[in-house]
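Apart from one protein chain that is not included, each protein chain of the complex appears where it belongs.
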Amino acid sequence: MSITKKQKRQRRGEFSGAVYSIIIYSILYIPVFVMMMFSFNNQRYNYYWNGFTTMWYSKLFSNSALTESLWYSVVIAVLATVISVTIGTIGALGLKKYEFRGKKFINEMLYIPIIVPEIVMAVALLIIFIKTGLALGMGSILIGHCTFCIPYAVVTIRGRISGDDYTLEEASMDLGANRIQTFINVTLPGIMPGVMSAAFLSFTLSIDDVVMSNMLAGAKNSTLPVLILSMNKSGVTPDVNALTTIMILIIVIAMILNNLIKNALKKRKKNGGSNMKKLISIVLTLVLIVGLFTGCGGTNTGSGESGKAAQSTELNIYMWQQYISDDLIANFEEENNAKVNLSYMSDNADAITKLTAGGGQEYDLIMTCDAYMESLVDGGYIEKINFDNVPNASNINESYWTAKEYCVPYLMNYIYVVYNKDTSPIEIKSYNDLINPALKGHIATIDGARNLFPIALVALGYDPNSTNESEIAEAYEWLVKYNDNVVAYGNAEQNLTNGTASVAFTYDGNASWAMSELGDKNNLVIADFEKDPVQLGFDLYVIPKGAKHVDLAEKFLNYITEPKVMAANLVEYPYSCPNDVAVEAASDDYKNDPARDFAYKENVFFQKDVGEAIIIYNDYYQKLKVGE
Amino acid sequence: MSDSIVSLIGVEKSFGKNKVVKNMNVEIKEGEFLTLLGPSGCGKTTTLRMIAGFEEVSSGTIKVQGESVADKEPYERDVNTVFQNYALFPHMTVFDNIAYGLKIRKRPKTEIIKRVNEMLDLVQLKGYEKRKPDALSGGQKQRVAIARALINNPKVLLLDEPLGALDLKLRKQMQIELKRLQKKLGITFIYVTHDQEEALTMSDRIAVMNDGVIEQLAVPREIYDRPLTRFVAGFIGESNIFDGKVKGVRDGIIDVETSAGTMEVKGNGFEVGEDIHISVRPENINVSDDSVKGFNLKGKIKDYIYMGTFVKTSVDLKDNTEIKYSRFEKDENFKEGDSVNIYWNPERAVAIKVKR
Partner (left out) sequence: MKKNTFKRNTLPALAMAGPVSLWMILFVTLPMLYIIFISFMSRGVFGDVVYEFSLESYKTLLGSTYFKVIIKSMRAAFITTVLCILIGYPFAYYIAKKPKEVAAKLIMLIMIPFWTNSLMRLNSWLLLFQTSGPVNNFLQNAGFIDVPINFVYTDGLVMLGMITNMLPFAVLPMYSSIEKLSKSLLEASADLGASRGTTFFNITLPLTFPGIFSSIILVFIPTLGIYTVTDMLGGGKILYIGNIIKNQFGAIRNWPLGAALSVLLIVITGLLIFIYTRFAKIEDMEVL
């Protein structure tokens, strides 16, 4: 039979619909494929493609931190899904059927987590938890996740049951089943598709959540997204890509298995696939996935405290990612028969927020920078350190040490300017060169009010730690011009190496990495400042008030200030170090690092706490970012 | 002679391997009320939808007013449909629903208002203009659906079981109203239903359908009195059907031998030894104490149900077949358990050919 016009038109419609959908799916999946590809990237941080390797996959199996956090994420996601879908399902049914005072109110409350920005909910919950003394950890994260999953579950199920009536339930009860039996045998199977959708949605929301998990995390474990977020400062290592690739493979295999199981069950009993069977097949698949994960080496974390022992067996540290050697930690654990729990901040502000909210006692050691020390001390947020327990601290160069009683410096950073001598339009010899219009769109810079304003102040001839409002205002104007030349804030060395920028205002440690990455093709030079000083910033360890394992904390501080320990650390993380003795003992490569080879190392300034003026800085900083 | 306004020529429809309409040929006359009658799954709704344009024919041709509609979309056909579930647009008022067809054709506002009011009068819904469908009763919705379909002055109106959702009294009332409307407007109605009483009441002609084919197409009286096939006989009205073999033929009377006994029926075109069905309506059955010539049907009265004007009585025959007959006041002397002889006027029974 010949094809009618109508059929032709239908086919065309189907064809264009299919093509359109494929385009959409492609756009959604392109990032996934790129991400999978870069798991084979032969580069320490995923900045650009640098050749093929499979080393990250083997590294994965030895890096338990990653797989542990994935396991942690999955466990939380599963639990959150179960709780949310349960509460959400019976809630949706109950809200539909029963009238009660305040029903409208609850309905409106349900929409709040959906529409209020997560950061707001997260901070609010954080405060509530701290004020009520709830320990942060899996429980708090779980509560946070459920709080936004439950509304989505309710709304999904409501959409499913909106037209239904109660005749089936009535028939069931008429035949002798009580309410619970009716629910299990009649109601639940009927709404199963809705329940499945809700579960799917909840799981997706939970496993990808960053904001809530970051805010409400405890000291011991991070979920995978939070771990990745904390890598943002240094750069994401491809082993994360490898892990995610494996995850996708597992999901694909699971889906295929699920289909096979469903079909097998269907053949056993010929009456089609009932929803109960779907449930069984999914549960089986989940069990398989869990089994696979356990096999992959995710040991269950969540070791509790074994009561108050005479000596602590646990140490909780909150610091930057990619900033301390795994071997160093492992050795410490062995020597002291203790477990070290590292959690990572993505921003200095994270630590400050937690401290301000009163959550400091979750940790035994927190990393901060010298600019905050005065406020931290004055605010009573940190403990004095008993230096009788930290004799190695004497190895640290005194002149680099402010607020001596309360902190131990770890590493330090020169914050200076490097540029690509081949692609940069001009030579740079002072800060004022940075506002030269020739550099428009050429500068990659680190962020932060206390990094940016000082260089502006210096360029204008003022004290970099000025508290004078009119000076700060002038600095703001300078920064506006600087901002015009900036192509991006953050990840300066990444943009320097991949060609997006030709000038970078960044840390010497990161510049060191960039230079070594470029290897023979290194054409980066440190700006040869004639008289402008550069900021020397310090990352310090402090002990927050209320820390539970002060003894171990002090032992740790003593350990990392031991010269040979720090020297070994510097091999992996070649940042500048205030521990002179350790620097002496360091490798030649370290001592000859080109990133630290500049003439004006003595011409530095330190960040000082500016007290109340921080508000002025912040306001102008906000103005700068917001732009006119 | 009125022309055929709709013709189905060799129309077939399959869904996958399932042939739902098989080689349908029918000429529908202009101005007639034709009903497609049959049980669920017989293909009547599918046929209707093919005429409307919502289903494509698998083979064959449909012509409306002499022109094939093969390439025409539903909105290009001069045919309108009243849907089973009314399909009123929930976001529009009664007025807007009815006006829809004219608005689409971009008729001037004054004309629309005039015509809609005419329609509202016609279906007696004046005053309901501003209501939304969810504020209407079933019967009212149905009338809006009819008004909406009629406003375009279609040549043919297709009605897909429009009265199914109404209660009995309302249904009967609407049947009469629809019939009157059809006569008044002179539009061809093609009506689909499974309710044979409805079909008998309203139709000019009935096409009885079963399993994708039309078993009989005739005026109601013909369908009722002289069913052509066993199915039609069983489907229309109450019927007692016997299966048997022709024993003898004489002068237009056929003697038949069945497992229940022997009987007579008026008929032609049968040979001795041929298989045959006999259909007898309950109201045409008589009982007597004595045996009657030409019949040998004995039975026991089983039970009876009081139906108002008559009493429906069941009788078990000797081979355990149960037949029903309508007993009137005069037969009251027979009661349960009595043995009776069954007989009838051969002219009141129908001889039906057995399908190969």
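Residue numbering begins at 1 within each chain, and the chains themselves are lettered A and B in the order written.
Just so we're on the same page, a residue touches a chain if its C-beta (ideal position, glycine included) is under 8 Å from a C-beta of that chain, and two chains touch if they have at least 3 such contacts.
It should be emphasised that the depicted structure is a prediction, and the values quoted were computed from it without experimental measurement.
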{"item": "Residue among A:139, A:391 or A:441 that touches the chain left out of view", "value": "A:441"}
{"item": "Residue touching the undisplayed chain, where the options are A:55, A:109 or A:571", "value": "A:109"}
{"item": "Chain not shown: contacting residue from A:60, A:136, A:150 or A:547", "value": "A:150"}
{"item": "Which of A:325, A:356, A:430 or A:558 contacts the chain that the document leaves out", "value": "A:356"}
{"item": "Option touching the unshown chain, where A:67, A:221 or A:348 are the choices", "value": "A:348"}
{"item": "Residue, one of B:83, B:310 or B:334, that touches the chain absent here", "value": "B:83"}
{"item": "Touching residues (missing chain, whole complex) on chain A", "value": "17-18, 20-21, 24-25, 27-32, 34-35, 38, 46, 48-49, 87-88, 90-91, 93-95, 97-98, 100, 102-103, 106-107, 109-121, 123-125, 127-128, 143, 146-147, 150, 154-156, 158-159, 162, 179, 193, 200-201, 204, 207-208, 210-211, 224-225, 228-229, 232, 236, 240-241, 244, 247-248, 251, 347-350, 352-353, 356, 375, 379, 441, 447-449, 483, 486-490, 495, 498-500, 611-612, 614-615, 618, 621-623, 625-628"}
{"item": "Touching residues (missing chain, whole complex) on chain B", "value": "52-54, 73-75, 79-81, 83-85, 87-91, 100-101, 104-105, 148-149, 152"}
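Everything below uses one rule, namely that only the chains that are shown with their structure count from here on.
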{"item": "Chain A to chain B touching residues, read off their complex", "value": "1, 4-7"}
{"item": "Contacting residues of chain B [partner chain A, same complex]", "value": "56, 58-59, 70-71, 73"}
